[in-house]
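A protein chain is absent from this complex, but the other protein chains hold their places.
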Amino acid sequence: MSEFAAIAVFLVLGVGFVLFNFLLSNLIRPKNPNPIKQSTYECGETPVGPAWIQFNVRFYIFCLIFVIFDVEIVFLFPWALVFQSLGLFAFVEMVIFVGILMFGLLYAWKKGLLRWY
Amino acid sequence: MLELDKLIGFVGAQIAALVTALGLGPDWVTLVQLVVAALTLIGFASVMVLGLVYAERKVSAHIQMRVGPMRVGWHGILQTLADAVKLLQKEDITPSNVDRAIYFWAPIVTFVAAFAVYAVIPFGRGLVVTDLNIGILYILAITTFGVIGLLMAGWSSNNKYSLLGGFRSAAQVVSYEVPMALAVIGVVMLTQTLSMVQIVGQQEKFYQWYVWRQPIGFLIYFVAATAEVNRTPFDLPEADSELVAGFVTEYSGMKFAMFFLAEFLNMFTVAAIGTTLFFGGWNGPVLPSWMWFLIKTLAGVFVLMWMRWTYPRLRVDQLMGFAWKFLLPLAILNILITGLFVVLF
Amino acid sequence: MHVEIGLSHYLALSAIVFCIGVFGMLTRRNGIGVLMSIELMFNAVNITLVAFARYVTPVEITGQVIAAFTIAVAAAEATVALAIVLLIYQHHRGIDVDRINIMKW
Partner (left out) sequence: MDTITLVFFALALLIITSALFVVTSKNIFHSAIFLIMALFGAAGMFVMLEAPFLAAAQVLIYVGAIAILMIFAVMLTARIADESIIHTNEQVPAGLAIALGLLAVILYGLWNTPLTIHGGTPPSGGGHKLGELFLTTFVLPFEVVSVLLLAALVGALIIARRDPGATPRPNDQSAEQTGA
């Protein structure tokens, strides 16, 4: 557990470094805001409506498949660490585990959900 | 003087003596040592990024038969330093209809996610800040904050280019994270450990490098890592011809610089992980260990740059299809083959 | 002040987070907000499980295994539930869970 102290220090100092940079920049940079400068950039056109528009569901479909496979990865890691000492049985268990999940990928593939357009 | 690990041991002992002399306990000694280590790595990272940006411009220039920056310093070597100073004094424009809090924190999250990885990278023999027993998994976990950072940037900017760039980038990064992690699992199956230091320790001889035993795994890692750091041919999030600058469109000044810094840190990180997992890390003859690590890693970075100026950009559908229909099944196959070999032989 | 952090501290923390989750689940109108509250409750339970694994069965870390399964179940739950929320949004042009009474008779 004590070895994680380094992680905490790195996280805090990382934030500190960025804030220090912001502060330094804040001290020496010019500040002349005006409404046109602060408008949303849209290649010179006046933006129409807010950008928080509804999104295409395709992004979501891929993210959804990703979540499932991410869980698979987390369960694969402990297996990869010990399967050598546990032999063939452990290997077969994993083949079943991965095999079942591959059906999911196959399903998405066959239904054309892995196509972007 | 080239034995950096001895130097660090000396400095660490000096700090310990100093802190103890001030009448503080062992917790304080560790804390001060860690702070010094983190500050050193921040300095290293900043200097390295300046060098990498310069290298990128020079490499691209020479590939395109130009000369690149030539004015500031010898062969323009101080050009990026000048650019950094310029960025520092640039006006920081915050558009009026952004979500201020999230807009402010997005570059911080992105940078910290990229920087926190450096705590576990073994830069040389004994040159690692902390050797976590979940090292490689920690790297995979902490880098996911990069995705959160770019989603924050994309969403908070209230700009259609930013939003589309951010979400496209997130979809790409998460898609390629799966084959990348599976390629890492291929190596972990052989190493039986997640600790970065132990993984390097197992590859002392040239023929023990895991790239020889995991060639498919290495190729998958290489492609997926290129996509993870949004380099060409996978640089769709920053496809400047369609999305302006992607999720950083509304960022300027130092906030933009932080995204830029994180991008180059990530590039170095994926090359460093590739070196550690597949090319024996800091192992090598004659030269000091940290030099071998830097040579191998910078060679990897050079290949990434070389590819950027050689290949055209993929289309979005090709990009996604490649990750899910080709890389993922291939990575699973690689795991099965590796497992079969280990079990049978 | 010297406090030895023990099992009861973790359990108390977990109880507080769980109750915050309950509050959110009951009062949120937004379907995604309700899901977030449920994730908070999942996490509270996970802290409990890992705390028990640490203090009651420190060698055979059964609690950690159960916590790992909980995380997997939470992921499965989130994917399906969010898909349902999206479907509701498509049909009702809003995801105010208090107005989704189509299953009521």
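In order of appearance the chains are A, B and C, and numbering begins at 1 in each one.
Note that in this section contacts are C-beta pairs under 8 Å (C-beta built on N, C-alpha and C of every residue); 3 or more make two chains touch, one makes a residue touch a chain.
Predicted model, so just to flag it, every value in this text is computed and none were measured.
Peer 1: Since one chain is left out of the picture, which of the remaining chains does it touch in the full complex?
Peer 2: Within the full complex, the chain left out of view touches A, B, C.
Peer 1: Of B:148, B:216, B:316 or B:337, which sits in contact with the chain we cannot see?
Peer 2: Missing-chain contact among the listed residues: B:148.
Peer 1: So which bits of subunit C touch the chain we can't see?
Peer 2: The missing chain touches subunit C at positions 1-13, 15-24, 26-30, 32-33, 35-37, 39-40, 43, 46-47, 50-51, 53-62, 64-65, 67-69, 71-80, 82-87, 89-91, 93-95, 98.
Peer 1: Touching the missing chain, which residues of subunit B?
Peer 2: Interface residues of subunit B facing the absent chain: 27, 99, 101-102, 132-134, 137-138, 140-142, 144-145, 147-148, 151-152, 155, 163, 167, 170, 174, 177, 193-195.
Peer 1: List every residue of subunit A that touches the chain not included in the displayed model.
Peer 2: 1, 4, 8, 52-55, 57, 59-61, 63-68, 70-75, 77-83, 86, 89-90, 93, 96-98, 100-101, 103-104, 107-108, 111, 113
By our rule, only the chains that are shown with their structure count from here on.
Peer 1: Graph shape for the chains shown, where an edge means the two chains touch. Line, ring, star, complete, or other?
Peer 2: It is a line, because the chains touch in a row without closing up.
Peer 1: Counting C-beta pairs in contact, which chain pair has more, A-C or A-B?
Peer 2: A-B
Peer 1: Distance between subunit B and subunit C based on Cα centroids, please, to the nearest Å.
Peer 2: That pair's centroid distance is 33 Å.
Peer 1: If you average the Cα atoms of subunit A and of subunit B to get two centres, how far apart are those centres in Å?
Peer 2: Each chain's C-alpha centroid was found; their separation is 15 Å.
Peer 1: Mark out which residues of subunit C touch at least two other chains, giving numbers and ranges.
Peer 2: Residue numbers touching two or more other chains: none in subunit C.
Peer 1: For subunit A, which residues are shared contacts with two or more other chains?
Peer 2: As it turns out, subunit A has residues touching two or more other chains at 70.
Peer 1: Which positions of subunit A touch subunit B when the two form their complex?
Peer 2: 2-7, 9-11, 13-15, 17-19, 21-22, 24-26, 28-33, 35, 37-43, 47, 50-53, 55, 59, 62-63, 65-66, 69-70, 73, 76-77, 80-84, 87-88, 91, 94-95, 98, 102, 105, 108-109, 114-117
Peer 1: For the complex, give me every residue of subunit A touching subunit C.
Peer 2: 57, 60, 64, 67-68, 70-71, 74-75
Peer 1: Quick one: which bits of subunit B touch subunit A in the complex? Just the residue numbers, please.
Peer 2: 30-31, 34-35, 37-39, 41-42, 87-97, 107-108, 111-112, 115-116, 118-119, 129-133, 137-138, 155, 157-163, 167-168, 170-171, 174-175, 177-178, 181-182, 185, 188-189, 192-194, 244, 249-250, 253-255, 257-258, 316-317, 319-321, 324-325, 328-329, 332, 335-336, 339-340, 342-343
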